[in-house]
Every structure is written in structure tokens, then in C-alpha cells.
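Before anything else, here's the structure in question.
Note that one protein chain is taken out, while the other chains of the complex remain in position.
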Amino acid sequence: MFTAIFSLTILGATLGLALGIAGRFLAVEANANVAELEALLPGTNCGQCGFPGCSGAATALVGGAAPATCCPVGGKALAVAIAEKLGVRLDLSGVADEAPKLALVAEDLCIGCCRCIKTCPTDAILGAPKQIHNVLKEACTGCAACVAHCPTEAILLHPVPVTLPHWVMPKPSSAVSVGNCVTSFAERTAWV
Amino acid sequence: MSALILLLISTALVNNVVLIKFLGLCPVMGVSKSLDSAIGMGMATTFVLTLTAAATWMLEHWLLMPLGLDYLRILAFIVVIASVVQFTEMFIKKASPGLYQSLGIYLPLITTNCAVLGISLLNVQQSYGFFWSIFYAFGSALGFTLVMMIFAGMRERIALARVPAAFSGAPIAFIAISLLALAFMGFSGLNV
Amino acid sequence: MTTDYLAARAFASPHAHGGGEIRRTMLLVLAALTPATLFGFWLYGWSAFFLWLMTLSSALFFEFMSLRLMGQKDARRTLGDGSALLTGWLLAMTLPPWAPWWVAVLGALIAIVIGKQVFGGLGQNLFNPAMVARVALLISFPLQLTAWVTPLPLTTLPAPDFIAALHITLGQTPLPDAMTSASLLGYAKTELARGIGLAQALNAGHAPPLSWLGVRAGSLGESSALLILAGGIFLLIARVIRWQAPAGVLAGALIPALIAHALAPETYLAASTHLFSGALMLGAFFIATDYVTSPITGAGQLVFGLGVGLLTWIIRTLGGYPEGVAFAILFMNALTPMIDRYLKPRILGRTWSGRPLGTTTTGKGA
Partner (left out) sequence: MGLMEKFFGISWGIHPEDHKRPAADAATRVMPMPERLYISLAQHLGAPALPTALVGQKVKKGELLAKPQGVVSAAIHAPTSGVIAAIGEIPAPHPSGLPVLAVTLAADGEDAWSETLQACDDPFALEPDEISRRVAAAGVVGMGGATFPSALKLSSSRKAGVTTLIMNGGECEPYLSCDDRLMRDEAAAIVDGIRLMLHATGAKLAIVGIENNKPEAIHAMQTAAAPFGDVRVRPVPARYPVGSEKQLVQTLTGKEIPAGALPAEVGVVVHNVGTAKAVHEVVRLGRPLVSRMLTVNGGLVKTPGNVVAPLGALVEEVLAFAGGLAAAPARLIMGGPMMGMSLPHARVPVVKGTSGILALSGAEVADHREESCIRCGHCARACPMGLLPLEMARHIQGDDLKGAVKLGLKDCIACGCCAYVCQSHIPLVQYFAHAKGTLAAEDRARLRADAAKKLVTARNARLAAEAREKAEVAARRKAEREAAAAAKAAVAAAAETATEAGAAA
């Protein structure tokens, strides 16, 4: 009895001591992931993710409170980048990879209230009080922050038209359907 | 010398720890998504297995047997294994953060990798000498690493195959590894 | 003028095609197998034919059923590519010619469903389906899978007639003891295990004959190594297969066999015995060259072949099974993804490791 307790205590203490010493030599400071993630995020602080600005989202991502797919502005590409940085597995099924969109002012509806100008995180909207506003398409990120603030629904998101240099060859629609079926196995066995 | 080589071949191929003894299946299924992490896992396990084989031999012959504490064997072994794994984890975290990320939870879980405890117990059971134990453990670990690598290569192929929905994921992995076990059956009865 | 043309969609280049087709390739392989198969029919009688027919038809049946189960609409068209036919045929070539019908059906089921279709069908499988089935059958039913018969050519008197052969295939007539025989490799293994030297064992009257023409006990396709070789050469000439894998298999088995036999002829079989017995020829030309489960590059195929040959020799000589081609091929199939990963061709303008070439160099070894 006594030998058992004594020997195991000694064993545990020795190993613990060794690990403690090793821990001191092999210490790694906690990774400063928040700053790196914040650099990845768009930085528009549009709040669509539900966190206070991009730095808030970065903290939530590191803490595991937000999924890698939380940023709708960054889309699929950003989700992949975040997942890579965090080393987590990614479920892309929920991310609709939408074509990029830009805000556009309907000139007959705009009343020149300047509310959208104040909310735009990238200063992409031009205009003055009582004058029709305009969106600089080079600066617009399509974050939709302005849309909710327009009292006349004059500002809406529109997909960017495809131009010749930006055209992408479509992926071949794989004609081979073996195993590509999305129906469940049970559904398919119903045939037999 | 040749006896040692034969021991290595026998433990790595003929009596493969994963495919013939069915030990350590958890990391084989878990960390075989990519070849790189599989190689990392194989090396980590090789390190742990060899080191624990030495440590448990000493523990068994210098502490447990003289003191008649055979009934504490599993407990004591687990403590030693856990410490070695802890040390390995610290080391990998320091030396290769990328590998640390990709191994994820499976790194600390080497503690509960039944291959590690199993080999240590088998060493005791077969009353091998000190160096023989180490080589037995090393050979088994080589076999483990070999299977990890082969299987990871196979899974990289499977990941891009059009596996039917009902079989994708774990089912096809199990079928593949069973076929791999079938191939290893060819080594059974190898006269070495 | 006829330019009332409107493209339905954007067509990608190239707008021309060389005319190669999967079906054509498969048919060439089947054609190359035919002489050896016909010889097998002649050698082992109607039973062999029934077994062959059974294997092929069940392979086609299971392929069709799998495709339908997975919801493919024109399963019949996919069936027409001939891959299931080839798998069934290759499997039949490795079975004992008088095996009962259920061996054929079960083998086809394992080959097509577990070996191929669960991985996603043609081109997606990791292991050669025929070899998967062959090994699974051998491990599950060692008795039926090693029940070789002495060759009884169709033209000779004691050969079973059409009806009797049908009974054999249906499993209603047990094999008469007088007709069972060991294959040369199996015989050598048992004799060695009994402690009898090879020289003595092979000199004894009841040793299975080693016939270059192939009149001896064995599976359907292994008996006529020369006809298999001829088929293989035909495929080489038709550019269906390349020389690396067959050469690797033959070299991998022959080199250790030559060395070992020269050192200890009493315990190690001669290289020619290894070459012309068992499934080595069939494996070298028809199975190790399977596109799907072997490496892509020539160097990779050479490594693959050498591995198959060496493992075959090791299993035959040192292992518990008399024949090792199927195991060796399965093992090397498993290694194929790794071989492919490490033996890639060099990209033009890059070093082997993938970095861009340095300044005005012309590559190494020029």
C-alpha cells in the first residue's frame, strides 16, 4: 500500500517536474491571431456579421464564436482564407458565392438627403444636400450599409455587369452523372 | 543484426499494428486527410512509441516488478505515456506550428492511442529485453507510419473521386482501408 | 451564302479531337485476351467456358444494377464502354476453371460493387477490381480457389461432355479426386514445407509438368503464358500499354529469382518457373498495366512494376500463399497515389522541385 502510493507519487512528481522544465524551454507565446485576421477582413466595419466592426469579428473568430463564413462581404474567397489561417475545417455549403454587387442610385428617386453618404465606410458616395447622389464604382464594396438608410429606396445593390476582359470561361457541366446524384440512398433504392 | 532487420519487417509488414492487430485506428482514420499531416502524425507517434517503450520497460523492470506492483501497470504506463505525449505536443507546437494546427486534437489523443499502450503491454507480455523492446516498438511504429502514409495517399485520391453520396466520407474510407488490409494479408505467414 | 450560324454556348478549344475512345481501348484489350482464353477453353473443357460466361454476365449485371441504383439514366450506354466486361474477363482468367458458379457470381459482385462502384465507378477506384475479388475469394474460400484440375483437353476422351460440365459448374458434381491437381507453385510450396528439396520434388513423377505450351493445372488464364505474352506484345504494338510496367514486373520477379536460384537451387525455384507459372504474365501485361490503378508517368510505372514483381517473388518464396501476384498488385495499387505524388514529370522551365530554372541554364545533364 505505502510503496504503491509512494512510488506513484515519486513517478508523478518526477514527470511533472520534467514537463515543467520542458514547458519553460518550449514556451510559445499565445499567437497574435486577432491582428492577422483583422488584416484579412475587409475593414469596412459594415456590421453585417453581427459583431461590432471588423475587429470585433476578428476577436469572435479567434474565440470560436463566429464561423469562418461570417463575413458576407468577403464571400467564399475570404472564408477559405480565414479557415486556412485558423486551421479549421470549412463548410462552404451555406455560402452562396454571389456575383459581386455594386450600389447604384436611382436618379428619379434620390432626394439628396445625404444619409447614405454618412454611412458609407469607403466614402464611395458623392453628393451634396438636395443634389442627386452618385456611387463611385471603383470604391464601392457592395457592403449594403447604405441601402437600409435610404428613405426612398433609391439606392439598391445591382450585380456588376460582365465585361469582355472579366469574362470567365464557365466550368464544364460534367456530363458524367455517376455518383453525382444528390438524392439520398434510400430514395434511389426505391426504384428497386 | 539480421534478426533485428527481420524483427522490423515482421512488425512493420507481417504483423502490422494497424491492419493486422487493429490497434491505433483512431488516428489512422482521423489524420489521414492529407499526406503531410499523416507523415507528421506518423513521426510523432513513432517518437512517442519508441520513447514510451523504453520508459515503460525501465518502469516495469526497475520499479513495478521489484516492488510487486504489477496491478498498477496500466495506470503507471498511462502516466508515462501522457507525459511523453505532453512533451511531444509542446515540442511540435514550438517547432512546427503548422503541423500542430493540422494534427489538432489528434496530437494529445496519442495518449489514448491504443497502439502505444498496446505495444508497451505486449513488450511486457512477451518479456522482451530492453533493446528488443525498443526495436519492437520502433518497428510497429514504422508499420503505423507506413499505413498512415499509404492510406493518406489513397484518401487524397478518394477526396477527389465521385464517390456516391451514400458512401462518401467515413464509409468509403473504411472500405478502402479494408481493401488495404486485404493487400497486407499477402504478407501473412511470411517466413521471417 | 450559308452563314446563318448562332453558337449555343461558348465552346472551349481545342475544336479537334484525335479520335481515341475508351471503348476502343477496352475492345483491344479484350481482343488481346481472346487467344489465351480460347486455349483455356480447349484445355479445361466446357466447365471453363461456363465459368467464364457466368463471370462475365454477372459482372455486366452488377455493373448495370449499380449504375441504376446510383441514378444514372443511360446505364446501358456506360455499360457499353466495356470496362465491366474487361473486369469480369480478367477475374475469370484468375479463377480455377472448374470452380462452381457461385464463386463467379460472388467474385463479380465483389469486383464490380466493392472494387469499383462504391468508389464512384470507372476511373475512380483505387484497387484493381478483379484483383480485389480474386484476393477476397482466396481468403474466404481457400478450398474452392485452389481446386485445380488436370488439363483434360476437349478432344480427349475422359473430358466431361457439355452436360457433365454444366453439372460441374453448377456445383452438383464434386470434383473427382483423380482430377484434382496442384499447381506447380503450390506443389513446390507444400513439398518445401515437408522438407523435401526442390530438385527431388520436381524430379518425382507426380510433379506437375512445367510446360511452355501451358498444358498443366492452373487457373483459366495462367496456363498459356506464351499466348498471354503474345497478347501483351499486341497491346504494346497497338500502343494501348507501355513497356515500363510489364518490364518492371518481369524484372522485379526475375532478378531476385535468378540470384536466389543461383545461390540455393534446392530451396528456390528457377526464374523460368516463376516466369511461366501462376499469374505473373497475366499480371504483368494485363493487370499491372491497368490505367486506373497504376501510376501515370513512365518512371512511376517502372517503380510500380518492380514493386509488383519483387513482392510477388517474396510472397511466393517466403510467404504463406503459393501465389502472390494478386496481393502484390493490391499492395502496389495502394502505393500508387504516393508514387504519382513523388514521380511527376518535370515542368518545362522548372527544376524537378518545381522552382523556375536559374538564369541561362539548359537543364542538368545536357
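Here are a few things to note about the model shown:
Lettered A, B and C in written order, each chain numbered from 1.
What we mean here is this: a residue touches a chain if its C-beta (ideal position, glycine included) is under 8 Å from a C-beta of that chain, and two chains touch if they have at least 3 such contacts.
None of the values given here were measured: they were computed from a predicted structure.
Across the entire complex, contacts from the unshown chain go to A, B, C.
Interface note for the absent chain: among C:Lys73, C:His167 or C:Arg346, the touching residue is C:Arg346.
Although one chain is not shown, part of subunit C still touches it, namely residues 1-7, 10-22, 24-25, 81, 83, 121-124, 291-292, 296-299, 340, 344-350, 354, 356-366. What subunit A contributes to its contact with the hidden chain is residues 42-45, 74-75, 77, 100, 121-124, 138-139, 141, 162-172, 174-176, 178. Residue positions on subunit B in contact with the hidden chain: 159-160, 162, in rising order.
Note that only the chains that are shown with their structure count from here on.
Taken pairwise by the contact criterion, the protein chains are fully connected, each one touching every other. Distance from the subunit A centre to the subunit B centre is 38 Å, each centre being the mean of its Cα atoms.
Each chain gets a centre from the mean of its Cα atoms; for subunit A and subunit C, those two points are 51 Å apart. Of all residues in subunit B, those that touch two or more other chains are 162-164. Of all residues in subunit A, those touching 2 or more other chains are 178-179, 181, 183, 188, listed in ascending order.
Interface residues of subunit B facing subunit A in the complex, by the touch rule stated above, are 59, 63, 67, 69, 72, 75-76, 79-80, 83, 86-87, 90-91, 93-94, 97, 101-102, 104, 162-166. Those residues of subunit C whose C-beta lies close enough to touch subunit B in the complex are 70, 114-115, 117-121, 124, 126-127, 132, 135-136, 139, 311, 314-315, 318-321, 324, 326-328, 330-331, 333-338, 341.
Those residues of subunit C whose C-beta lies close enough to touch subunit A in the complex are 9-10, 12, 67-73, 78, 120-122, 124.
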